[in-house]
Each structure stands twice: as C-alpha cells, then as structure tokens.
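With one protein chain withheld, the remaining protein chains of the complex are depicted in position.
As written, the chain order gives the labels A and B, with residue 1 at the start of each chain.
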Amino acid sequence: MNRIRMLGRNLGVAAVAFALLGAGTLGAPAQAATNITITLQMWSGPEGVAMRPIVARWNKEMSPGTGITLVETEPSRDGYDALITSQLLSRSGTPDIVFPFNWDIPRVASAGTLVDLNPYIRKDPGAFKMSDFFSVAVDAANINGHQYDLPLDMSLPILYYRKDLIQTPPATWDDVVTMADQFTRSRNAKSPTLYGTTLYGRTGRAEPAQLWEEIYWPFGGELMDAGFHSTIANEAGVKATEIGRTLVAHGDVPQPVTNYEYPQVLAALTNGSVAFIQEWNAAWGQIIDKSQDPTYADKIGYAPIPGIASGGTIKRFYHVHTIGLAVNASSKHVAEAVRVLAWLESPDVAVEYTVAGGNTPRKSIFNSAAVAKVRPGFQSWLAQQVSCCGQLEPKLAEMPDIDDLIMNKYLNGAWAGQLQPMDALSKAQAEINALLKKDGVQK
Amino acid sequence: MADSPDRRVAPGISPRPRSSRALGRGGATALVYATLVIAIIGFLFPIVVMLLDAIKPTPLITQTPPVWRFVPTFEHLHNVLEIPSYPFGSYFRNSVVVAAVSTGITLVASFLAAYSMARHDTGGRNFDFWILSTRMLPPAVLLVPMYVFFNTFHLIDTVWALIIVYMTVNIPLCTWVLRSFIRDIPFELEESAQMDGAHLQHILLRVILPLTAPGLAAVAVLCFIACWNEFFFALIFTQANAVTLTKGTAAFVGAYETEWGEIAAATGIGMIPPLILGFVVQRYLVRGLSLGAIKG
Partner (left out) sequence: MGAGKLPLAAASPGTGLPALAAPGRMSRLWARFAQPRYVLLWPITFILLLITVYPFLQALRESFYGVTIQNYFSAPFVGLQNYAMALQDQAFWASLGTSLIYVVGSVSVEFLLGLGLALLVSRPLWGKRILITLLIAPMLVAPVLIGYSFLLQLDPLYGPVPYWIAQYLRFTFGGQGPLGPAYALPTVMAVDIWQWTPFMFVLLYAGLQTQPAEVVEAAHVDGAGFLRLLVQITLPLLRPVIAVAVLFRTVDAFRVFDSIHVLTDGGPETATTTISVFIDHTAFLAGNFGEAAAVSVLLIILVTIIARVLVRALFGQQIAVTR
C-alpha cells in the first residue's frame, strides 16, 4: 500500500505542479498588437519606490497616445552589477532601460551595449533640456563625446551630525579626528555616544576609495595625470590615509570597519551610537523620516564635507557619481525607449520623482519649491555644494577594478595598521599602473 | 531480546547498550535527549532571533544592546503579504512550481539512471564523474553563456529556465545517492520477481522503489530545498513574471536601507513549505519499508 501511495503522491505533486505551471503561463499578460512594452529596471530602494508613481503616471497619461506601456522591475541590490552586466552582454533585448552606476558605464559602453543618446539629443534638444542638468552630473556618463545615460540620481557624501550634541560641525579633517576622539567613550568617559564616527570599509565596494577622495583632493592630490598614470603615492595621499588610520588606531570607529557600508553606517547614527558620519546625501530622506528614525529624526543635521584650511577658506571636494537611465543597445524598441527616457528625465516629471525620494540633478529641481517642501533647505544647499566643489573620478573601464579591489584592499590595510600609508599607496599605485598598462590605456 | 517495544532498532545501538547497565536505560535515553536538545537549540537559535526580528518594531531591530521585551508588531508581515509591490503570492507560486517540477523530474530521471548504474555500472567511473562535474562550476562564469542560451529559447523570465538549471545541480546528487541505496538491495529479490515473469517496469515500481524509499525521501527533501533556496540563478534568469520567493525576499535589501523586519518575515514564511515537506516525507525515512515487508 505504501509504495502505491508514494507513487501516487509523486504523480499527484507533478500533476498539481503542471497545473499551476499551466495556470501561471496563462496568467502572463497578452500583448496587444499595437502595444509596445518598455521594461524599466530600477533597483530595490528609495529610487525604485520613487519611480513607481511615475510609471503609473506614464501609463495613465502618455500610454494611450503613444501605445507604449511601461513596466518597472526592482531587483535587489545584491548582485545588481552582475545582473546588469549579464543582461547587457547577453544582448537579449531586455530590459529596455537600465539604471547603472556611472562607473560601470565605460566598460559596458565599450562593448557596445548602450545607446549613444547624443544623436537623439541633437535632434530634439527641447525634449532633453540638457543645460538644466548640473554639468558634472551629465559629464559622468559622457565617454569620449558619447552620452550614454542621463543622470537620474546624483550621489555625494556629505556630513551628518548630531546637532543636539555638536554645536559646530567639524570643518577640517583634523577637526574630524579631534571631534571623533571627543565623542568616543573609550577615550572620553563622559561622551554621550559610543563612538565618534564610522569608516566605510566594506570589501568589494568602491566606498572606501570614494570617501577617501574627499580627503585626498583637498590636500591637493590628483588620482591620475593626463597620461592615466596613477599619482596617489605622495604626501597628500599619506596625509589623507592617516586620517582613517588615526581614527582606527584611536578606537574612534566601530569595528570591524571592513563590514561597514551604507546600512550599518546609517544605523550607527540613527541608533545613537556615533556622533557624526560621512554618508551619502540620499540618506537625508530616511533620517528625517520619523517612522524610520523616531528617536533622532529632529536631532540630526547636515553640513558640508570637511576640507583643508587654506588661505582663510576651507578647500573642499565632493566625490560625485550618478546613477542614470541608459538604453540597452539590443532593445527591440530603441527609439521608444529613448522617448520614455527623455520623458522620465524631463523637469516636470523628474521633480515628482525627486519629491518621492529621488535626486535628479537638475538645477530647476534642486531649487524648486516642491522639493523644498519635503526637504527644506537641503536640495538647494546641495546644489550649491555640487556646483562649487563636485568632482568626478576618471572615466575609465578599469575604475571598478581600481576602486573595488585595489584601493579597497590597500586602504583597509593601511587603516588597520598592517601597512604604512606610503607603502600601501605605493603598492596600490603600482598595481593600478600595471592594470592600465596591460589594458593599453596609458599614454 | 524482546524487551524494547520496537525490535527495529538502528544498528550500531544494540538493544541493550552497555552504557545502560550503568545508567539504566532511562539514563542513557535522557543523555541522548539532552544532547539532541542542545543541538536543536544551537540550530534554532539564529532562526529564532530572525523570526523575532520579524515581529519587532523597526527601530528596535538595530538597537544596542539587543532588546527582547517589546510589543510585537505585525507591520512587517503586513508589508510582506499585502503590499502590491511585493507580490508575495506570485513569488510563492513560482517557487513552488520550480521546486516541485524540478525535483519531480530529477527524481524520476535519477531513479532510472541509478538503477542501471547500480546493477550494471553503466557508463563506468567516467560517466559518474561527468555527472558530478556538472555540479562543480561556480556560477559566475556560466552566467552570460547560460543567459544567452536561455534567451535563444525564450526561456528567460519563465519558470523553465530555473527548473532546468536546478536539475543540473540536483541530478548528480540524486543519482549517486540512489545508486548507493539500490546497490544495497539484495539481487535475489529481483531474481525471484523475474522468475515470476515480472516486467522491468513492475520490478522497478514494485520491488526497487519501495526499498529505496528512505533514499528517495532524503534526496527529495534535499533537492526541493536546494531549488527553493537558490538565489544567484534566480536573480539573473528571472525578471518580473517568474521571480521566486528567495529573489523577491532579497529585494528587501534595498540600495540604501535594509528592511530587516520584512526580510525576516518573508524568510520565515518561506521556510514553511520546505518544513512541511520535511515533516511529511519522514514517513518514508523509516526502516519499516525494508526487508521485513518483503520477506513476510
């Protein structure tokens, strides 16, 4: 009896499964003859969420007239780069519009997988209004005169601090160390917070290098010279690296720094463990949201990133990168996808996106009243910071390798005290140069 | 000889273990239970912590020091089950279809092959290792070629892409395990059935299948779980229609914030089908379907 039952069970499971499978495929939306579906792949996070009402708006307002239906997908941030890379390299035609980081663009564009938008922009400049964008944001995806994306979000690390505990936020990097010492309980028993600040050290990510740039550039350093030779092993580099090293050596940051990235860094501030952090501007929306941050929502303020005092002023630099909308070259509906992209990026649509949680770097948006209502003062202040002091990394296909692997490894090694700063930077420089030479980039 | 109520005690543990003479049978059993309870606590601890996060109010989840007394909230469960941007029902159904169909086909195909390999060593060692090798490659290098392959047959974002991929990983395990189990079945049984004029199908179904029940049960669970929990291929090969529960749940780790509570809730719910399967399938993980049934 048991054997028959078991066989019956197996067959039953298979039958049910096939039935469900059949039902599943039947449920797939049928495509009307005149209807084109454009897939827009965002990612899971505030950007994805902010885009949902926009997609709904297109489908309601624009879809009947254009015959284009817009569908949004939001995969997780884990494996996101591998996902986009596989989709683009496989030339499969979907998604039509992707949402890449600007540092990934040089290499996928070199492979010919993205559409150059310049011809479309030249044909219809009114639809794109390029001059309204911050030039640094547009420049981020301009590779050798080809415009491969339009920026949808702009990211730069700024300073967030506990304004109930700190009167004047640190203005220079030396101030940062002093203040971090002050607010670390192991050094100052009266400190209201456990640690002064945090360090973004997560392996395999670009943040360690990018946040380090905001220390290195004000010291006068350049990442590369005109011939694409790495030039970081110098006094400026050493000084910049010493900041992080001192913070770690003094115990001013929670350990292990090699695990810290956005969620942990932000949580450290919003749960009261640290006094100030260097963190992406996108965090502001989350910080002032009382439902997510009930205790400290009104106790946290923002400030310009610290710099170096020079001749009576503070010289500061912001590392800027963008996440933009690009069109898949293998898409079956390139022209339609570009049209949708232009609409999404247009000022009166993107302002809605920004209000919902995005960060589209248009001057009109950052200074608009609608945005000022949800983030009073913040975006217009951000506009000033970007205009004066925003800087991009070199636009090379090798940048992910350089930042995620080489710089990450050596910065962490120097911060942890395993390597002397000059030693670490020299080794990093050598590896970067070897890589660029091998790829034939160096002149 | 007949004091233990169930004579079908596992080998390795004699009906009257020496230790019991010192501690008494009750003492030995108590020790066994104690050890098992410790093991279970160790295994369950991280899961229980995670499940508690599923009902903890969000700010408390990342609080230092950890908080255990709180008023539970159902908002995470609500977010997982109710909000339209996370189509839980669709994800769940996709996972069930993929895991069930893939496991079903794998079991049938592997069972047939295992029989042949057990009795005749068909294919020899080279075939064995070729099967094994399909389980060896890390997915990274396979992603793009596989994507191209599936795309050519229009299988991207359908359940079949995952069903097929998971079979390549599960067939080796099923085949090797079932072969071991079938080898242990004495050939006399088949011989006598053959004498009675039985066809191959009859022998496979009536004689071999029941005796391999524990092996089948074990690999059925392992294969189902492997399909249910797989992430990387599910991430890449599905987009909107065929997204599985694991991929959908991972999306709660957003670009900037991680919704710890929602991940915990979704993961907890996602544990239920494999749990049920594991519980149900144990009926076959029993010695009773062994020789005793046939000999009598």
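Here is the rule we use: a contact is a pair of C-beta atoms (placed from the backbone, for glycine too) under 8 Å apart; a residue touches a chain by one contact, two chains touch by 3 or more.
Given the structure is predicted, the values throughout are model-derived calculations rather than measurements.
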Can you list the shown chains that the absent chain is in touch with?
-> A, B
Out of A:G112, A:P192 or A:P294, point to the residue that touches the absent chain in the complete complex.
-> A:G112
Please give every residue of chain A in contact with the chain that is not shown.
-> 78-79, 81-82, 85, 89, 106-108, 110-112, 194, 201-205, 251, 254-256, 258-259, 264, 267-268, 271, 273, 397-398, 400-401, 404-405, 409, 412-413, 416, 439
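In the analysis below, only the chains that are shown with their structure count from here on.
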Which whole number of Å gives the spacing of the CA centres of chain A and chain B?
-> 38
Of chain B, residues touching chain A in the complex = 58-59, 62-64, 85, 93-94, 96-97, 100-101, 104, 107-108, 140, 143-144, 147-148, 151, 156-159, 205-206, 209-210, 213, 216, 231-232, 235-236, 239-241, 247, 250-258, 284, 289
Can you name the residues of chain A that touch chain B in the complex?
-> 2-3, 6-7, 10, 13-14, 16-18, 20-21, 24-25, 28, 39, 41, 43-49, 52, 71, 73-80, 82-83, 85-87, 89-95, 194, 262-263, 266-267, 270-271, 273, 280, 282-283, 286, 291-295
